Structure formats: structure tokens, C-alpha cells
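Removed: one protein chain of the complex. Kept in place: all other protein chains.
Our next item is chain A:
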Amino acid sequence: MAKAVVDVKDVTMRYNISSQKVDNLKEYFIKFVKKEIMYNEYTALDHVSFQLEKGDRLGILGLNGAGKSTLLKVIAGVQKPTEGSVSVAGRIVPLLELGAGFEKQYTGAENIYLYGTVLGYSREFIKEKYEEIIEFSELGDFINVPVKNYSSGMKSRLGFAIATVVEPDILILDEVLAVGDAKFKKKCEAKIQGMFDRGITVLFVSHSLQQVQRICNKGILLEKGRLIASGMIDEVAALYEEKTK
């Protein structure tokens, strides 16, 4: 058996949701004095475990609020689980809400450096790949225009180009394939398909069952934070379909 690339061990994620959001000192103080601070505990993920090997393409299925996005955040390292652990071997690149991290006042060119360093690349490396990024994003002269003047399609194109300039070992896709116009979408899909062929590991969340079945070979099904099925994508998809009926 090959070594696990993503190893999710018994992950539990609990939130304290206070019935009213208290985010300032004044309210906190008043509520504290009146003994009104109450917390409702909410379990977003409940003892979820699974493993992925190199080249696995996992589809994560579940209704809204099942904990899919939370799971992706935990794997991406953005959120720390309340219990359990996640270990990831290799470079992980999340393609979530492309271009959300851009600085609006900055031009596209400046944002390439900023966003690239956020992803942990060095400046020299970005310089090397700079032309390639601009070419892929098809922005042309717009690269020297502040990002606040970009259309949402242009932003996603640039975001996609920066995020995928390096072949990641693990790719996280959260409904992002709906990027840009049909032509660019095809280009993105081709690029992602190319990565699949070279055997990268993928975590994919989508509500489109067909898309998931086309891309993935394995699947898990979440319901209210619990892992209720895992296995080959077709079996899991069938179960999901039954659930949604």
C-alpha cells in the first residue's frame, strides 16, 4: 500500500456559537455582569477519518451545512481541529474563491508578487514564472491596471493562473470550475486534467454530481458532520442520490 498523502485522523471540529454575537467589550461586559453569556455548542465535524493516496481524487458530497467546507479548511491548514489531527505530505494549493486575497489598489502585476508570496513562493521564483502567469491569464495590458478595475472574470483568471503556476501535490477545488467564459473554462479544465494525468491528489467539493463523478475516483459522504459513507465514487454517489430524493 502506498503512503498516505492526506491523512485525516479522527477530526472533530466544534464551535461555540453564542446565541447573539458578542464582539465588543461593552456588550461583553454588560452580558457578563448580567450573567447572560451563553454558548451553544455546534459540532461541524464529528470524528471524521479517512486517508488518501497519491493520485486519489476525492469527491466530498453532502447537503448544505454537512461540514464540507469546514473539512476543506481543516485540510488546508487554515483551521485547527478541536480534536484529532490532519497530516499532509506535499505542497497544497487551495483554489477557493479565486482572487479573494487580491489587494484592490494594486495592479495585476504587483498582485502576482503579493499573492505568490502568500502561497509561499520566493520572489525570484515568481519573477521566473511571471511571463507564464500573464500569458495564461490572457490579461495583456490590463496587467498594469489596478485590480479594483478588473471584472470578476479577470480576477478569477489571474487568481487561477497564479495558483496553478506550480504543480501542487494536492489541489483543493471548491466549486471553482465555474470560472470565466466558456473558452477560459475549457483552458482551466484542460490544465487541471493535465495535472490529474500526472497523478496529483485532488479534493473536490461540488453540488454537481455529474462533475464529481467525471473527475473523482473516490468519494465520501458527510451528513451533519459525520462521515456516513466512503468508498468508490459511484457507490457513494448512488447513496447521495438516494438521500437527496
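In the analysis below, contacts are C-beta pairs under 8 Å (C-beta built on N, C-alpha and C of every residue); 3 or more make two chains touch, one makes a residue touch a chain; residues count from 1.
Criterion: contacts and distances are computed from a predicted model.
Looking at the choices "GDSL-like Lipase/Acylhydrolase family protein", "Tryptophan synthase beta chain", "Transport permease protein" or "NADH-quinone oxidoreductase subunit K", the name in the UniProt record of the chain not drawn here is "Transport permease protein". Checked against the full complex, the candidates A:Y121, A:F160, A:F184 or A:F204 give a single residue touching the omitted chain, namely A:Y121.
Seen from chain A, the chain kept out of the figure touches residues 15-16, 23-26, 28, 73, 76-80, 94, 96-97, 100-101, 103, 105-106, 110, 113-114, 117-123.
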